[in-house]
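Here the complex is missing one protein chain, while the rest keep their positions.
Here is subunit A:
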Amino acid sequence: MAAQRIIKEQQAIIGPIALMQAQKVQGLQVSTVDDIKIVGAGKDVLTNLVNQYAKLFGQTSIEVCREAFQSVSDQFKPADIPEILKN
């Protein structure tokens, strides 16, 4: 799951803050990093998640999200990939 990949990668860099920030994202229900549910349009939720990290940590955090997303990108139709995650 893309959101999980992104959160885990952010967690490796910033620790528990990654989960706390993900919990603030609208449309994302996060209990633990292994228990994440997307409520609503997945594309928008992923965009919100990336923006949540970008707001605090800037452009580098977007690059980190893109890299994490790459490992699962083949499961997405091109139209479903958020613009912010496209290289």
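Worth a mention:
Convention: contacts are C-beta pairs under 8 Å (C-beta built on N, C-alpha and C of every residue); 3 or more make two chains touch, one makes a residue touch a chain; residues count from 1.
One rule holds for everything that comes next: contacts and distances are computed from a predicted model.
Between the listed names "Cysteine desulfurase", "Pyruvate synthase subunit PorA", "Cobalt transport protein CbiM" or "histidine kinase", the UniProt record for the complex's undisplayed chain reads "histidine kinase". For subunit A, the list of residues touching the undisplayed chain reads 12-14, 34, 56-58, 60-61, 63-64.
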